[in-house]
Each structure stands twice: as structure tokens, then as C-alpha cells.
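Of the protein chains in this complex, one is absent; all others appear in place.
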Amino acid sequence: MATTTTTTAARARVDRLERIWEERPGLLGWLTTTDHKRIGILYLFTSLAFFGAGGVEALLIRTQLLGPDKTVLTPQQYDAVFTMHGVTMIFLFVIPISIGAFGNYLLPLQIGARDMAFPRLNALSFWMFAASGIFIYIGLAVGQAPSAGWFNYVPLASKTYSPNLGIDFYALGLIFNGISSTVASANFIVTIFKLRAPGMSLNRMPLFCYAFLAVSFALLFALPVLSVSLIFLELDRQLGFHFYDIAHGGDPLLWQHLFWIFGHPEVYIIILPAFGIATSIIPTFVRRRMVAFPLVALAELLVAFIGFGVWAHHMFATGLSTATTVYFAAASLVIVIPSGIQLFAWIMTIVTGTPEFKTPLLWIVGFIVFFIIGGLSGIMFAAIPFDQQLTDTYFVVAHFHFVIFGAAVFPILGGLHYWFPKVTGRMYHEGLGKVSFWLTFTGTMVTFFPMHILGLLGMPRRNYTYPRDMGWTGFNVLESIGSYVLAAGLVLIAVNLAMSLRRGAPAGNDPWKAPTLEWATSSPPPPYNFAVIPAVSSPYAMWDPEDREKDVRNLEAGVLVLEQGHETPTSTVVDAEWDEVVEMPSDSPWPISLALALSGMFAMLLLAHWVTAGVFLAFAALVLLAWHSKEPQEA
Amino acid sequence: MTGAGRRHAVAVILFAALALLAAGCGDQSTLSPHSKASRDIATLWWWMLGAAGVVFFGALFLLLLGWTRRRKRGLPVFGEDEGLTTGLVVTFGIAVPVVTLIALFVVANFSVVSATQAPKTASTAMTIQVIGHQWFWEVRYPGTTAVTANEIHIPARTRVNVVATTTDVIHSLWVPELNRKIDMIPGHRNRVLLYADRPGVYRGQCAEFCGPQHAHMSMKVFAQPPDRFRAWLRNMAAPRRAPSSPELTRGEQVFVASACASCHTIRGTSAHGEVGPDLTHLATRTTLAALTIPNRRGYLGGWILDPQHIKPGAKMPAIALGGADFQAVLDYLQSLR
Amino acid sequence: MSAVTRSTEASGGAEIRGVERNRLSQPNGWWGIVLLIATEATLLLAIVGTYYYLRFQATQWPPRGIAAPSVALPLVMMGVLLLTSVPMQLAAVATRAGRVGPTRALIVLAMLVQAGYLAVQIILLRNDLLDFSPAATAYGSIYFTMIVAHHAHVAIGLLLDVGILIRLIGGLTDYRAVGVRAIALYWHFVNLMAIIVVLTQLSPSL
Partner (left out) sequence: MTRPPLLIAAGAAALLAGCGSSPRALPGASADRGHADIVQIGCGACHQISGVDGAEGRVGPSLVDFSARHYIAGGRLTNTPSNAVRWIMSPQQILPGGVMPDLGVDSAAAADIVAYLYGQ
């Protein structure tokens, strides 16, 4: 909007906003930032670094399985690598990049706010996430990586069978990581509830935001259960408690229940942001509004909700009673319905619109194809006998890679292209973009599709090797080749985006003629996001030209500019009526300090130095005191 | 086209290579069933694949329609009627799935499941006990003294109740050609039915990750004609064959006096170790180390002297024996029929 | 919209009263604490759920050699803690009316009772530890973990009391007023959880 400023009075107002919202320059600025966009970028690069690590681990796995009886990795190394691959991709890549990077950067922009509801908490989330990821990787670096798989079943993960510190790195690291995600999700919910631009009632909120609302609620209720299971595990391992020890009245199945009560909602947590990205990209490139908008919004919320009632379908082979399994099978089928609604809404929107198949839309089409495959194989697992036959085989590996890589990561990659012009102000190279899409698409198909067949042919998952003459070798070779093609596609994306950062054509505010508010401001957006809090009368705010003209008039008249301080308006939860103006905290050294104090505490818990851990906790409490020492009106 | 015809057409398009393979290769495939339970599951799979194929290609068709009509708004024939479009979403997203899913639910979870669930008590002719260890399978035949490892013998065409337990971590007993898998969980006594249509050898493998040598925790089920099974069981229940020559006697003495006896049992001797498999009738088994290597003299020798390069992480340590002792132990173990 | 309320800048009784009167919906801080409570409640309920999961697996609960918990004192203690919801709620009402004096007094009153509660509970916990160990049976593990988790929430509540009282020395601002309301809500949650935890703890004797 800055570009449309015409009058000197308007320009003076924008200058004041610039001065008020400016942050410290240089490294110190990045360490103390509370700007949701800069935090989003920190999240992006950190999670991409972990994506690289997880990718290398995947390639190691595929290289080990390139033929029977290969010895690229020892069995112990293989177990550590596949465990780290799972933990990394789920906790350190997909969730942080979708929620941390995309959510953080885009959510306030899409609802016309100037920042998140709790900017310092937002910074804290990031620093805790980064610290927890480094914490877990220190385990790998010192040769104490977890190696009991990402769902870490006891008693294999107990002190008796996993005596080194690997499992402790895993458990404490994930508790730490969980605090970060919990804090972030509370922040998202309050932001969505309270900071929507006045006028953006819930029925005018973009579907992207609905997806993030659903994810945040799912995280808020799923993560504590994971934390509890991990706390029990650490108490068992470090203090000799007996939660999971059958000999003293515990039960190993308790771990499975607790883990999957978290773990299944987790699957929807992973995929819902992807749904949100898809519902952002599709309308833009097919030039029409989403078909069945209210149904899709409802479906996004329902998926998150029903996701809590299906966990035991991960345990059909554990000998649960038939009545229990049948209940969970039914619940698992119910969740197909909201997914089906969304799927056909995307497809019908594409069919009835005038799609222009640019790179971002291609990624979404790829996503739809993979989501159908992964969804259909998922439905099959609600057939109890089929599940009991194929669970823990490569068929499951195929299923969840189609869902998690094909369906969750493809929209993320599409989103990287779609919002690249907004974040950098430059266009990526369209031709290279398309080539990298087809390379990745082919690689994904060739890597993961044959895994269905391998599962049907009886190959269990998590085997570091397999015998010759089982009929498995050919498919394994094919998959490994596919994984290299896939890796090449991903590298090409990185090359394209990195080169475009310097050489891309200038993008302008709104290169796609897109419908949501992030395109109303300059590319990249100024620290205060919008010079005027935008007017909204539909979920496709940018397709309402009279609203945008009103913004320009407001700037000239000085209405809704709020240039007196570091402020943002709040509104009512449902109708988004203008409520009050709140002062936003600016950059702060306390979030990173608190994250450091907590890192110290977790390190000491790992080493069983209880007193030192307590000292770090006390230090964290002092940081919190300092955090709250400066109130808004004293700023 | 009939339902079955369409199903096969889809199967051929999607899984041509697989179908060929499944026909030819019966090693551990879920698609070469040799029991009612396994066959029901395989049939369920082919039907689900057919239905999934219809959905997948239907959706693909719609996407292609979107591509061919990328410059035209709305639907062919029906145009831009928003209500109709929403109606289609409701039809494909709610109505059709509800019907299909109810059908799947009833067929899979009430009909097929009855063939695969744990056998009702007293519905089986015999019970055997399979106990998971890191990383081998201990097999016991309640009512007899028979104990063996990694090779489960059952009479063919007989319902066998298998009680699956574990002594350490979670394992999962899985013989795909005969039935679904069942987890072996500390403190839980899970049961599964084993039944083979005809005599044969069916390969199985641990299906729950159980540590570094999870990959080498396989087993074979030998379904035998009942009389041969009875003969086998009689032999299995007996103590070891007494050494029939001075050389074999020496082998037994070396075995009992060495580290071997602290982990292995040979019934009829003073070797009563319980860490490793029972070796009383070792020579009747076809493989060593849970199907890692064949049970032949050369492999057996290498396994005794340096098991860790064959199965890294296995509980068995290298046994240092002098040349003459080693030859005697080899002879002795090979005599344990 | 014409009368833009800059609520975060309000200070002093009259201004706070005005802000509270003009506010159409709950402030951000209130929502923040509600969500924190939601996630913490899930955590505690997962622990309580585990208690019953283990209990229904067991043939004898508590296991042989451990006496069933005595009922009287814990129930009385729970009642006392529940009563502190009254002064905390009154403090929240007083703060919305912009009255800093009563707010302070009510919080101090509640805090004294809460601190006494925690002190007695720690003594009870010590006595329990002399009787049986968390490292002996799963019963001990879940019993002590559940109770300590509850006490930790009480302790955090006390720290919040102290923190807000320090802030209130300098008078009332909107930031502190929202803080008082948030802390009152937190205590209601802790007290509700006390009912669930204590009844679960005592359930073998009830």
C-alpha cells in the first residue's frame, strides 16, 4: 500500500510507522526480533536445515537397501538413522515449517493484523524449537542417537534394552519441542480470535486461517499427552519408576495408547496446514472462489476433532478386544468424510474454474494425486483384518509417505513458490520451477509407490537388510533410484529459489492477482504489515476493489492508521467488531534468554544433575520476572 | 463389464507386474494365501484395490477434465450453477463415501474378521506356544517336552491355536501366507490361529521392530501330513541322541564344559542354559540364527567361532575353541538329530 | 470505532473501570490463560487417566503391603483449597471495578491459605514416601507422579500470586488488571483439578 501513497500527509504517516516499527539492525536484531515475519524466516531456514539432515538420512536408508545384504550402515547405525529420519521430518521439519514458517509469516498478514497476539511468546517458540532440534542432534553427534523408531515402543526403549542416552535425548528433546509448539498454538488461536481486521467476521476468514485454527487446537490438546508419556518414560528410565514395566504393575501398552492419542491427531496436524495452503493456491490460479466454502471450513475443523478418536487403529495387531478394534475402525472411517469433502471441493473448484497451471498449482495437483493414493490406502487400514496383515510392512511405509511427503510436503513446496514473490519481492524462474516439480513428482512416485507392492510381498519395515530371492530386490532398487531422482528435484528447487533471490524479476505487490490480504501490502511487507488496517467484506478481500480503494482513502484521511505507537487493533471473536487498541511489545532479549535457560535445564536433566537443573529453572523464573518488568504503558 | 471383470481390469492396469510376481513367488507374500484366513484377506485386498482404482481414476478424470477445459468456466452441460457444484461435492464427498464405507466396514470388520481373529477356545485341535526372544523364536508344544526354535511344525489341515508371548521386547509373529500377524507383548498372552490348506513350508518374520537384528528374526512353518508331524513331535520330545562314538562323546564333554552350556540347553545333558535356543535336536533344523544362514557344517562352524560378523549385535559371543575341540563339537552338534 | 480505546495504556482505578466497561470481548491475556488451562488440564487428565488404566489392569490396588490412603485429612485440605476460589474471584471483581486495595488484600488472604495448603501437603507427601516408594510398584509411580503434578500447579499458582502482588505495589494498570483476572482463572482451574486428583488419590478408600 505504501506504493499507492499520494498525499504528503499520508506519506508522513507512513514515515512515522516506519520509525516506530523499525527493529535493531544486524545479528542482534535477528536474535531479539519479535516481528512475526522475521521469526517466520528464522523458522523457515532452521526447519529447512533439518529437512536437509532428514533427507540425507533418507538417502542413507535407501542406499543401504539398494541391494540385499549391503553393509553401507551397521545395524545399529541403520536403526539410529531411520529413527532420526522420522523424528526430524515430523518434529523438526514438517510442523515447524508449516506452522512456524508459513503460519507465522502469513497468518497475521491474511487477517490484516500487525503482528501475532503475543510477539515475544512467538520469539520464544522459535528459540525453543531451534534449541530442541539442536539438543536432539547433539545426541546423534556424540554417538548417542535414539534408535527405537520414532514411536519408540517400550520395553525396547527402556533402560534395559536401550541403555545409552539416545532415548533420553529423544524424550527430553521432544518435551522441549512440545512446549515450543504448545506456546505457538495458543498464540495462533488468540491471534485468529482477537486480531482479525475489524470487519473480518469468522465467515469472512480465509480457509487457510481455518486450517491453522484447527491445527492449533489439535496441538493444544494432543501435545500434553505426548509430554505425559515422555515424562513417564524418563521417570522409568532415570528414577526407576514402573509405568511401563509389566513386572511391577505397569504396562507396555500404556505407552502405545498415550503415544497414539497424541500420534494420530499429529497426522492431521501435519496435513491440515497443507490443506490450508492448497485452499490458498487453488482459488488464485483457477480464478474463482472455493466451491462449498462453509463445508470446507467445517471439514477442516472436524478432521482435527475426529482425529482424537481414532488412535487405537495403530494397535490392531496388539491383541485388543474385537469390540475395541471395531469401534476404532468405525471412527477411522468417519474421518474419511471430511477429508472427502475437501478433496472434492478442491477438484470441483479446479474443474469449474479456469486453471492456469503455473508451478504452485502444479504442486497442488501433485498433492491431490498423492493425497488420493495415500487416503485410499489409509481407508484400507480401517479394514481390521487387512490392517493386521499389512501393518508394520512397507505398505504402511508407502501409505504414510504418500500422506506425509506427497500430501503434506508438496503443498509446502508449492507454497514456497507461491509466496516467494511476497517474501522476497522477486519472481522465481517459472521454467525451472516446472522442471523441478516434474522431477520431484516422478521421484516421489518411483520411490514410494513400489513400497505398496513390497508390503504385499511381505517385506516388514525397519529391516536394515533383506535376503536375496524374496522377490524384493527389484522394487528396492527401483525405490532407491527414485529417491535419488527425488533428491535431485529438491536440489533443483533450492537452486531455482536461491538464484531468483538475486536475479528474479521484480514481483510487485500482487503478481498473481490473488484474493487474500497478504497481497495488499508491498513485497516484502513493511515491519508494520499494513499502513492502514484493511477493510474486509468477504474471504476474498483482494477481489473486492471497493475495499482497497477505501484503504487508500483511509490512509489519506488518517483513519485506521494507528501511527501513534507500536499498536494493533483487537476485535470481537465472532463478528470482528472493532474492540480496542493494544500496545504491542517490541524487540526483546528475554525470549532467547529463556530458551537458553531451559536448554541448560534439559541438558542437566539428561545428565541427571538434578540440582543444577533446578538452578537453571530458577534462572528461567528470573528471566520471566524480567520479561514482565516492562509494561506497555511504560514503553 | 461385470464387477469381477472390472476389478481384474483395474488390477491388471495398476498391478500387472505385481500380479505376475505374486503368482510366481510364494516366499512370504500376502498374495499367495494358503489358508482361509489369508485368502479372505487377499480377496478383501483385491476388492478394495478395485474400488480404490475407480475412485482414483474417477478423480484423475475430473482433474483431466479441468485441464482440457482450462479456458472455460463451469461444468460441461451444467454450466456455472453453484448449487449444483456444491451438490456434486456433497455427493462425491459425503453420500458415495458413506455408502461405500459402510459396505467396507460390514464386510471387513464383521465377515472377514471372523476368519482371522483369535480362535475360540476348544475350537482348535492343538495349542502351541511361540515365545519371542531377541532374536529368535522359541517353540513349545504344551503337553509334551518338545522344544525347538525358529522352525514351527504343525499338522496340515488342522486348526492350531498359537499362544504368542515374549521374554524381552515386543515382537510380532507373522506368517503372511497363513494368517494375519499378532504382537507378542510382555505380560500379554495373545493368540492367533495357524492353519495350512496343504503340507508345505511357509516363511514368517518378526513384524515389530525389536532391535538391531530385527531383520534377522525369521522363521518357517512346516505344515506336515499328520502322521509325519506326530513322528517329528515324538522325536522332538525325546532327549538328545546319546553320543555313539568316542569322538561324539568328547564333543558333548567339550560342549557341556564350555561357554556353550551357559546359554543353551541340550536335554539329556547338564547343559541347561536358557538364553539361546534349545539345541537338543539342532541337526533336524534347516537353518541357523533364525534363518540367517543354512544349517550346514561350514556355516555352523563359522557361526560358532564368530557369530558377530554374521549377525552383528546378536547375543551369541564368539566361542574360542581349540582346533580338535572345535572339530569334536561340530561333529557332536551335527549328530543331534 | 470513533472512540478508539487504548486499553493497554489505562492506569488508575477510574480508567480501568472505563476500559472494562467499554470492552466488547475478553482481552488477549484472558484468552491466553484459558488456552494454557486447556492444555494443562489435558496433561493432568492424561495422568489421571493413566491412574485408572493401571488400576483396572491390577489384581490388587493398592498392591499388597501398601495401606489404602486415609481419607479425612486430604478431603479437609481439598475443601480448604476450594474455598480460596472465593477470595480470588472477589479479587478479580475488585480489579475490574478499579479498586486496588481490596484486590491486594484478597490475594494476600488467598495466598496465605494456599501456601498453608501446600506446606501441609508436602508433609503428607513426605509421610507417604516413608511408607512406600514410587520406584517399587506402578501404584507408587502413578500415585506420587499425580500428586506431585498437582502440587507443582499449586506452587506455580503461588509464584503467580507473588508476582502479581509485586506488580500491584505500583498501583493498578490494565496489564495488571488482566493479570489478576488470569491468575484467578488459573486458581479456579487448579482447584477443580484438586477435586479430581484428590478423589482419584483417595478412590481405593472411598
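Just a few scattered comments:
Letters A, B and C name the chains as they come in the text, with residue numbers starting at 1 for each one.
We adopt the following convention: contacts are C-beta pairs under 8 Å (C-beta built on N, C-alpha and C of every residue); 3 or more make two chains touch, one makes a residue touch a chain.
Remember, predicted model here, so these are calculated numbers, not experimental data.
Across the whole complex, the hidden chain's contacts among the shown chains comprise A, B.
Residue in contact with the omitted chain (choice from B:Arg73, B:His309 or B:Arg337): B:His309.
When the omitted chain is restored, the residue from B:Thr100, B:Gln129, B:Thr167 or B:Gln327 that touches it is B:Gln327. Listed for chain A, the residues touching the missing chain in the whole complex are 68-69, 71, 468.
Panel shows chain B; residues 293-294, 296-303, 305-306, 309-310, 322-324, 326-327, 330 of it touch the chain omitted from the view.
Keep in mind that, in the parts below, only the chains that are shown with their structure count from here on.
Judged by the touch criterion defined above, the protein chains link up one after another in an open path, with no loop closing it.
Farthest chain from chain C, judged by C-alpha centroids: B. Computed from the mean C-alpha positions, the centre of chain A lies at a distance of 37 Å from the centre of chain B. Centres computed as Cα averages put chain B at a distance of 53 Å from chain C.
Taken residue by residue, chain C touches two or more other chains at no position, since every residue touches fewer.
Each of the following residues of chain A touches two or more other chains: 251. Across the interface of their complex, chain A is touched by residues 1, 4-11, 19, 22-25, 27-28, 31-32, 35-36, 38-40, 42-43, 46-47, 50, 53-54, 57-58, 63, 134-142, 145, 159, 163, 167, 173-176 of chain C.
The residues of chain A lying in touch with chain C in their complex are 117-118, 182, 185-186, 189-190, 193-194, 198, 220-221, 223-225, 227-229, 231-232, 235-236, 239-243, 245, 248-251, 254, 257-258, 261, 567, 570-573, 577-583, 621, 625, 628, 631-633. Listed in rising order, the residues of chain B touching chain A in the complex are 15, 17-18, 21-22, 24-25, 27-31, 37-38, 40-41, 44-45, 48, 52, 55-56, 59-60, 62-63, 65-67, 69-75, 80, 82, 85-86, 88-90, 92-94, 97-98, 101, 104-105, 108-110, 112-113, 115-118, 134, 168-170, 172, 174, 176, 180-183, 185-188, 190-191, 203, 205-215, 291, 312-313.
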